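Report on one structure; see the data block that follows.
Complex shown without one protein chain; remaining protein chains in place.
Think of it as A and B in the order they're written, each chain with its own count starting at 1.
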Amino acid sequence: MKINHNLAVSESGFLFNPGTGESFTVNPIGAEIIAMLRNGKSRTEIIDSITQLYQVDRNSFEKDLQDFNGILKTYNLLEKDE
Amino acid sequence: MEKKHYERPHIVRLDAGMPGKSGLRSELPPTTHIDGVAVAELIEKYGSPLFVLSEKTIRNTYQKAYKAFSTRYPKVQFAWSYKTNYLSAVCNIFHQEGSWAEVVSGFEYEKAIASGVDPKKIIFNGPAKTREELVLATENGSLIHIDHLDELYMLVEVAESTSQKPRVAIRVNMDTGIYPMWDRFGFNYENGQAWDALNKIMHSGKLELMGLHTHIGTFIMSANAYAVAASKLAELARSLQQKFNHQLKYIDLGGGFASKNTLKGSYLPGSDTNPTFNEYAEAISSALINSHFTPGELPLLILETGRALIDESGYILSTVIANKRMSGGRRATIIDAGVNLLFTSFWYQHQVTVAQGTSQYREDTSLYGPLCMNIDCIRESINLPLLNVNDHVVIHKTGAYNLTQWMQFIHLRPNVVLIDEKGEVHIVREKEKLTDVSGSELIPEHLVKINQNS
Partner (left out) sequence: MSRPIYTIAVTGLNAIDSPGPGVAVIRGLREAASFDVRIIGLAYESLEPGIYMHDLVDITYLIPYPTAGADALLERLLYINSHEKLDIIIPNFDAELYSFMKLEAKLRDSGIHMFLPTFQQFEERHKVNLSTFGKKYGIDVPEGIAVSDSSEIHKHADKLDFPMMIKGKWYDAYVAYNIEQARTYFNKIAAKWGLPVILQKFVHGTEYNVTGLGDGEGNVIAAVPMRKQFITDKGKAWAGISIDDKKLLELTTRFVSATKWRGGFELEMMKSGDGKYFLMEINPRIPAWVYLAVGVGQNIPEALALLALGQKPEPYKTFDVGKLFIRYSWDMIVDRSEFENFSVKGEL
């Protein structure tokens, strides 16, 4: 799971994909996850980090993360696995 | 260290032309309390889903409606439309406020009598009254509104055997300029059926003609239609006066006032566009006062408003069961209240708010109920905050028709509570148990045993 490395994410949660010209808004947790993906963090590392910071159990977050990844994929924001 | 509040990760594409809704503050604030009682506590104590009624809103709404009419017309009487909501607690609030009862079946008639309503203050409407019901209503001196000629003839027969003379009105249908025109109930005005029926009543000498009744339709968005209806009934009254020198006691304009709900297919919300009680009252009162009646002759004005008096007092509290993603990427949320409880979601875009604080992020969601049926959809498309499983939502303006048209279908029906004016919570209908449903079933001897071993 790798995020497009040339995405521009602003502090206000505005995300621009220069490759396609599409713009997105993302909420703070979404932005945090995208930042971790850019830094090459693994799925497990992301889950560890978020569940430590927020009031959410692993199962619930794992499900939401999977859903979020699905959407990132739909929006073509993830790099294709080589 | 205290952990931070969790919100689902969320990303949405800004499509050309689409507004960036995230910049806007929430359109509807969360509903954390109803009449000062916390939604979370109500669910904790009485379960989810939960029907909640506000006594304060019921009384305030009634008083507002009564005032709108009584300040414009000298003699006004409301009759509570039982079919709109016949929970005894609800009916009794209206009766305490001074409402008569308006019933449309033997069952509702019995219910009103059992609640202690004076039979003379019960209006018996409907197209399907039995002979036994007519006999009972006649002996009790209730007001019988005749729907068709067969009923009229039956009543004349009934009158031969009863000690009392039946006190009657006829229901009139008419063209008031609204579509669709309701012409299946009562006698038509334009083609002379109504006048013909009145003549038959007067000539029979067996019935006491008390008034005229009409019910022009439902969710009428034009106050003017009532002015047309009132004028036409006043014309009939004048004809009766001229031909038979007969003074009517009352004119009953039925119900049909729109509540503040928004109909599907409307662009603007109902709370902005639907007429107020003042507008309906102004149209009706002006039409009657400007008709031929002299001040002393003005008949009692009866109103059978149901929906507009109770819709806003009702809430359904519900809990998020699951979030899912449809094949096209669309968000769907499943809650534990469906069309089994919310019959009116077939024609309203019910307002739904969350019951807890949220961030400014919103997503377009389809809101589904818990039934294993494709029709079970509360809102096809609604902009909601990011809901987590077990979060609560509040469905607004559910007081009319849902507690009478709800279905015991797939799920048992939940508790109904009333918050009184002091903020005390009372269960007014207990949640159903298995025995409530299967208790009245009988199983033939040969079907009692089932073989579960093979």
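Methods note: a residue touches a chain if its C-beta (ideal position, glycine included) is under 8 Å from a C-beta of that chain, and two chains touch if they have at least 3 such contacts.
Everything numeric here is computed off the predicted structure, so don't read it as measured data.
**Q** Give the residue, chosen from B:Thr71, B:Thr130, B:Asn191 or B:Ser271, that touches the chain omitted from the document.
**A** Considering the complete complex, B:Ser271 is the one touching the chain left out.
**Q** Looking beyond the chains shown, say which of A:Ser10, A:Ser42, A:Gln55 or A:Asn76 touches the absent one.
**A** Touches the omitted chain: A:Ser10.
**Q** Which residue, B:Leu14, B:Met202 or B:Met373, contacts the hidden chain when the whole complex is considered?
**A** The one listed residue touching the chain not shown is B:Leu14.
**Q** Could you pull out which residues of chain A are in touch with the chain that's been left out?
**A** Touching the chain left out of view, chain A contributes residues 10, 12-14, 16, 23, 25.
**Q** Going by the touch rule given at the top, which residues of chain B touch the chain that is not shown?
**A** Chain B touches the chain not shown through residues 14, 16-20, 22-25, 27-28, 179, 265-269, 271-273.
Methods note: only the chains that are shown with their structure count from here on.
**Q** Please tell me the distance, in whole Å, between the geometric centres of chain A and chain B computed from their C-alpha atoms.
**A** Chain centres of chain A and chain B, defined by C-alpha means, are spaced 48 Å apart.
**Q** Which residues of chain A touch chain B once you look at their complex with the stated criterion?
**A** 13, 15, 22-30, 32-33, 52-56, 60-61, 64-65, 67-68, 70-72, 74-75, 77
**Q** Can you tell me which positions in chain B touch chain A when the two form their complex?
**A** It is residues 3-14, 20, 22, 323, 325, 329, 359, 361, 386, 388-389 of chain B that touch chain A.
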